[in-house]
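Following: one structure in structure tokens, then a few remarks.
Here the complex is missing a single protein chain, while all its other protein chains stay put.
We just call them A, B and C in the order they show up, numbering each chain from 1.
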Amino acid sequence: MGFMKKLINDPADVVSEALRGMEAAHPDHIRVDHENRIVYRKDAPKAGKVGLISGGGSGHEPMHGGFVGLGMLDAACAGEVFTSPVPDQMMAATKEVDAGAGVLHIVKNYTGDVMNFEMAAELAAAEAGTEVLSVVTDDDVAVQDSLYTAGRRGVGVTVLLEKLVGAAAEEGRPLQEIADLAKRINDNGRSMGMALTSCTVPAAGKPTFELAENEMEVGIGIHGEPGRQRLPLAPAKDIAALLVDPVVGDLPYQQGDTVIAFMNGMGGTPLIELYLMYNEVRQLLDRAGITVARSLVGNYITSLEMAGCSVTLLKVDDELVRLWDAPVNTPGLRWRA
Amino acid sequence: MGFMKKLINDPADVVSEALRGMEAAHPDHIRVDHENRIVYRKDAPKAGKVGLISGGGSGHEPMHGGFVGLGMLDAACAGEVFTSPVPDQMMAATKEVDAGAGVLHIVKNYTGDVMNFEMAAELAAAEAGTEVLSVVTDDDVAVQDSLYTAGRRGVGVTVLLEKLVGAAAEEGRPLQEIADLAKRINDNGRSMGMALTSCTVPAAGKPTFELAENEMEVGIGIHGEPGRQRLPLAPAKDIAALLVDPVVGDLPYQQGDTVIAFMNGMGGTPLIELYLMYNEVRQLLDRAGITVARSLVGNYITSLEMAGCSVTLLKVDDELVRLWDAPVNTPGLRWRA
Amino acid sequence: MGEQKTVEDFANWLRDLAVTLHENAAYLTELDSAIGDADHGTNMDRGFTAIVAVLDETTFESVDELLKKAGMTLVSKVGGASGPLYGTFFLRFGTALAGAEITPASVGAALKAGIGGILTRGKPELGDKTMYDAWAPALEAYDGAVAGGSDLGGALAAAAEAAAKGRDATIPLVARKGRASYLGERSAGHQDPGATSTTLLLESAARTLA
Partner (left out) sequence: MGEQKTVEDFANWLRDLAVTLHENAAYLTELDSAIGDADHGTNMDRGFTAIVAVLDETTFESVDELLKKAGMTLVSKVGGASGPLYGTFFLRFGTALAGAEITPASVGAALKAGIGGILTRGKPELGDKTMYDAWAPALEAYDGAVAGGSDLGGALAAAAEAAAKGRDATIPLVARKGRASYLGERSAGHQDPGATSTTLLLESAARTLA
């Protein structure tokens, strides 16, 4: 195995050791079930509130564990790096956060995640009688959608959805309403990402793909997988167009729409570049006649140390803006609390 | 010039374009004087409040512009990448945020920063009669301190100081008290950093130093400069000891002390690794009998896309903990607001 | 050779498979790097290491209990796509053998049930460039061999051979399921990791259950 430029010990211990550090860093927000690798909101379950659970492979920090807390998730299940968690985790989390109002599973559309969450929901319903609904996010326009494929990946919209649905759940709304809202949010969001560098899964020990110094990958997901297209490096202005055009071109955006604009970093790209990119994105949106109601810029749904970024647009109405502005108090997103 | 894996256009425009993106992303927090490259708190000047100004080279985002807002800075002056801003900027900012209670300059100890801020303070006092005091941060134990040298660098403590002094200023305390508090905070903080990779100044076009795949730099600052020592790559556990030992070994920590512990990323290191490192740091502090009152883990004072981290410890009493917990509402740090 | 297979024989298969997957972990991950997320080898290795730990601790009374426990272990330890897929395979494979004598025919019916589990979970179709592209021809070859009078070892050997062909046939395919599908046309030219691990599984079975 080659050398890895990572701050780690044994690759097999990365996830469990990171969870210990996370717990030490955020004692006011979370508690961690280390055996099951579940990050719980400190005061879960909240009586009368629909429980919100997400989870997925690790390597996307702060997602999902960093989004546990008031106004967002009640629990997050951490899988191995880039590997969906197992049904036992979702089952344990489901039972733990169920406060009688049922539980929503927020699942990113990956074959593994979907199957593992499905098995958990079946088992939880059978065992404990907990009412479980699921929403699957699939906002990545880089992927051709079709009945005969695995469909689009769930990426940036997941972050926005967890915030918005989290605010709605905090208001005490019933499970079905929360699930419908989640579905509506997913339907109104689109994303597209690109990478300047690959990333290295600790257990694999070398970069998932090789990229020459004059190349970039366009249409990547969040698991270090290669993208749809390898292109020559380009200025930020051109990269912004490569990301924004397919997002805006896809349904449902049109002139006059209002959106939450989310400029996300893949983990290895510093904030100065994300702000610079966001400047380009805003100019493109202005030109398209799309109004930005709220912005989010930073590393929120990442792919280990990959350099690159993604753009997510979510079409919003006044209610969604209100839910966005509602208090949130998690390790990764915090305001008005 | 070689290829740079950066999301930028013309290297000469990086700072000004990033400031535009930042302004677009945070319309509720800040306004930007683009000609002078100053990020202002949206509602500055605040009547009766001491004005807090910092600034420095760009490339350390979110510092300093991301720390402008309620409970932190009133203005931040952005220099070129890794180049201190010029006196004109600090002068303009000083005049703008002076609300009659005087202005504190928060300066990191670099020859350039110190000289430029000094010239600005002289000129501002002469021109507008504004009372200006300065505090210089110099917390980096990697640098040998001596009367005959430039002294220690200002690094991680700067972030904590801006938060704490910002809270004190918000309480309406007088300038001299604020300056004394700042001095006390600096005297009680120590930091040490390391790099897994170099970084590339956009205008330079290639990495500042070369590092083999099995090497790391220990004792680095935040300007991509090489460190005190080049060592073979090591597990996180050993790296944590390389950082914590000299910090704890330096005055003023002892068994029974209470600290704010700050695990900072250099920009290219993802959160999963920072949490993992923080777990190691906490174990070392436990063993040293040092109690952690508050934690901060993330990329807050960075060196472009450099991979690596730094550890800062700040010895605190109840008053400092109270100031830490006070509301802050900036693009980069936000709670209870 | 033609004797009735015991719990030990099936346990030996699982142990042999664990060794094989451990030895091939880097290779499977490498295949998964090209068109996936670089974890298939680690996933399979983790799952079968856990199975060996279970084998070391527990004595199983029957083949079906052994195999069901293997399936549950995979479901609980692997995650990703391969965890539920192989987990469900072993769960249903074992369930189908409950109370049954171990014969070429009963194993064939159990294989079919196991593969049915993969179909239920993943809904793969032939040519989607998944493990099913190894499983489907393997089952056909197995049934053919049994129909032609083969014993268990012979039928498994035929299955393994067909699986290998199916695995190789995934190379030119454009993926329609799993992560490789995200690459579109760029997935062509690469061998599917899951079809590769399926082939290793059947080769190990042919080796140890002959």
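We take it that a contact is a pair of C-beta atoms (placed from the backbone, for glycine too) under 8 Å apart; a residue touches a chain by one contact, two chains touch by 3 or more.
Source: prediction; values computed, not measured.
K.L.:
If I'm reading the header right, one chain is hidden. Which shown chains does it touch across the whole complex?
P.N.:
It touches the following shown chains in the full complex: B.
K.L.:
So which of B:M4, B:V81 or B:C309 would be touching the chain we can't see?
P.N.:
Checking each option in B:M4, B:V81 or B:C309, the one touching the absent chain turns out to be B:V81.
K.L.:
Among B:G189, B:G224, B:P246 or B:G265, choose the residue that contacts the chain missing from this document, as touch is defined above.
P.N.:
The one listed residue touching the chain not shown is B:G224.
K.L.:
Which residue, B:A142, B:M216, B:A261 or B:L284, contacts the hidden chain when the whole complex is considered?
P.N.:
For the chain that is not drawn, the touching residue is B:A142.
K.L.:
Among B:F67, B:Y110, B:F262 or B:Y275, which residue is in contact with the omitted chain in the full complex?
P.N.:
Reading the full complex, the residue touching the unseen chain is B:Y110.
K.L.:
For subunit B, which residues reach the chain that was dropped from this view?
P.N.:
57, 79-88, 110-112, 115-116, 119, 142-144, 146, 148-150, 153, 201, 203-204, 206, 208-209, 221, 223-228
One rule holds in what follows: only the chains that are shown with their structure count from here on.
K.L.:
Give the identifier of the chain nearest to the protein's overall CA centre, each chain being represented by its own CA mean.
P.N.:
Chain closest to the assembly's C-alpha mean: A.
K.L.:
Once every inter-chain C-beta contact is counted, which two chains account for the most?
P.N.:
A-B
K.L.:
Quick one: subunit A and subunit B, Cα centre-to-centre, how many Å?
P.N.:
29
K.L.:
Between subunit B and subunit C, what's the gap in Å when you average each chain's C-alpha atoms?
P.N.:
Taking the mean C-alpha position of each chain, the two centres sit 54 Å apart.
K.L.:
So, what's the distance in Å between the C-alpha centres of subunit C and subunit A?
P.N.:
32
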